[in-house]
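The full complex has more chains than appear here; those shown keep their coordinates.
We just call them A and B in the order they show up, numbering each chain from 1.
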Amino acid sequence: MTSHSIEEIAAALGAEALGAVSLRVTGAAEPQAAAPDELALAMTPAYGEALTRGRARAAVIWPGADWQALGLEAAIVAPRARLAMAQLTQLLDSAPSGPGEVHPSAVIGESARVDGALIGPLCVVGEGAEIGAGTRLEAHVTVAPGARIGQDCRLAAGVRIQRNCRIGDRVILQPNATIGGDGFSFVTRDVSNAERARAALGDARLEPPEDPVWHRIHSLGGVEIGDDVEVGSNSAVDAGTIRATRIGRGTKVDNLVQVGHNVVIGEDCLICGATGIAGSTVVGDRTVLGGATGVVDNLKIGSDVVTGAGTLVLSNVPSGRIMMGSPAMPMTAHLASYKALRRLPRLLRDLASAKKPVPKPDPND
Amino acid sequence: MTSHSIEEIAAALGAEALGAVSLRVTGAAEPQAAAPDELALAMTPAYGEALTRGRARAAVIWPGADWQALGLEAAIVAPRARLAMAQLTQLLDSAPSGPGEVHPSAVIGESARVDGALIGPLCVVGEGAEIGAGTRLEAHVTVAPGARIGQDCRLAAGVRIQRNCRIGDRVILQPNATIGGDGFSFVTRDVSNAERARAALGDARLEPPEDPVWHRIHSLGGVEIGDDVEVGSNSAVDAGTIRATRIGRGTKVDNLVQVGHNVVIGEDCLICGATGIAGSTVVGDRTVLGGATGVVDNLKIGSDVVTGAGTLVLSNVPSGRIMMGSPAMPMTAHLASYKALRRLPRLLRDLASAKKPVPKPDPND
């Protein structure tokens, strides 16, 4: 990392600099681990004690902290800790960039357009594909024939872009993310076990169907990803059937997330790790799906919805709702059910004992 | 896409063509988005209104639809909508194929046999591996030494086939799918925490074991995948210990699915996204595991079983059962429990208030 003065960093953060503001640091560290040339990050009072154990001369501190009493020579005051982290880590990030260049080991289709893009070693870009200026493909990236990728994107190692995909500008795709694999869409000639189960009343027993062969519905619609989207490591976004699966501008998708065929996700959403959204479900804007949320197919999830970790969504959710539980309920109902469930064993014991005839007094007493 | 006449398409679907059957279309689209040269897909009455908003001249419609009133010049009647989709999308799919050819950038072992296969750029095929005629490896596919892949398969970018794997004919493996990674199988010298927990009664506290080192059980058995199987993006099928992990003919596995070592899955099953099946479990034929189903190790799941999304299977399931919930119960029992759970908080309030002494009348009233 190159070095930065406290003054420069504070300016980049739009924050106040105090003390020896020309002091220079080469990186950031946790308070107890900070070296003398590192900026300690102590953005809440909980880190105060750790600061005194480290060797930092400068720190980002919480509003109101007595930086001199904490043994610092310089300080930056951060009113919103995580926002300061965003700005600071961006400043310190020495991610390589540079002029467009194609590594000689990459295989680029003759009709592909990659002017101004940086194509890393052993990448494959198919015929007719287009990659925008300023976009960087790390090693081992595959771009299918005809796919289009915007400007200033970063595609990490092992990313797969399949046919009919259109990726916006400033999109970040983490390693081994798959965009545009075929949708999981199959149908039997007659009514299948899955259809019978959906229609079943009571505890129907399913019998072997006469013709159990699954016929494949091909995925012709590709994927459309808006500007400023991020998709995490080893996640998969499937192609739509006859129109694109869509992820809206500014939405961030974590690792190991499954986005099914025909799904539409709006703008500025957060889709946390290990979440799955099944085929044709529509999600609004600014919705946050907590880790390992499951959403079944063909639902409508509104805007400004938040689900807790592990929520299983089996029916439509109106905008603005906070949902939890498996199956999902509004937060209050879920918490009440959970509390009641924990008290239930005792209740059942009490009721059982209440049913017993009152024991007669022992005549020997 | 090349163009097809309505008559040709109807014939391919085994369906009835009506009106100007020689009209030609170049693709398919949703009713409201269809261009004049696209075939609108309006297979249920719900799409009728959307048809009138689009510009399609021809559509696939539901039985009984008044196609002329819907403003169409030609129509195809589809009695089973999704089956027609399967046939139609296959017809319209312009997936590349061609004579066997090896891209010059691929690395092919001298003793590998790839006659008639299409090997894409930067693939690696190990010594002694065999790849059948008509099979296509997209870019960046790895086939380990000695692995065998049948005819007319498609292995998408980033697929990994490890040692001792045998893949049937017409198998489709989506991007970044891993077949034959080592099983997760470890043992400690003495009784481990995991074993103690299984044997525990009551709330035993686990103490540090004397020798906590995990010894590795190697995976020598590989994977056997039957004909017409599909495995989704970023899914993993682990190698068996001393015999193969097996996936039966015609079974379809979705994205981000984990199939543990020694698992046996029967024929014509659907294993939906984000499902995990732990080691040595056996699944019958035609079974459908809904999204994010979890099945623990060493179980027997019968044939014609269907699980709902998010089901956690902790014990054997007989054939023909519909299971839901976490832990899994038969559907009726699960729905009854869920309904009861939602009513429970009120019940507890009622019971609590019933216990309170009856308030005495206010003498001032």
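Throughout what follows, contacts are C-beta pairs under 8 Å (C-beta built on N, C-alpha and C of every residue); 3 or more make two chains touch, one makes a residue touch a chain.
This is a predicted model, so every value here is computed, not measured.
**Q** Given 2 placed copies of the single sequence, give me the total number of copies for the whole complex.
**A** 3
The working rule: only the chains that are shown with their structure count from here on.
**Q** Cα superposition of chain A onto chain B: how big is the rotation, rounded to the nearest 5°?
**A** Chain A sits rotated relative to chain B by 120 degrees.
**Q** Show which residues of chain A lie in contact with chain B when the two form their complex.
**A** 107, 122, 124, 140, 142, 144-145, 158, 160, 162, 176, 178, 181-182, 184-189, 192-194, 196-197, 200, 202-209, 212-220, 234-236, 238, 241-243, 256, 258, 260, 274, 276, 278, 294, 296, 312, 314, 326-327, 329, 333, 336-337, 339-341, 343-344, 347
**Q** Under the stated contact criterion, what part of chain B meets chain A in this complex?
**A** Residue positions touching the partner: 27-30, 33, 41, 80, 82-83, 85-87, 89-90, 92-93, 95-96, 103, 105, 120-122, 138-140, 156-158, 172, 174-176, 230, 232-234, 250, 252, 254-256, 267-268, 270, 272-274, 285-288, 290-292, 303-306, 308-310, 320-322, 326, 330-332, 338, 341-342, 344-345, 347-348, 351.
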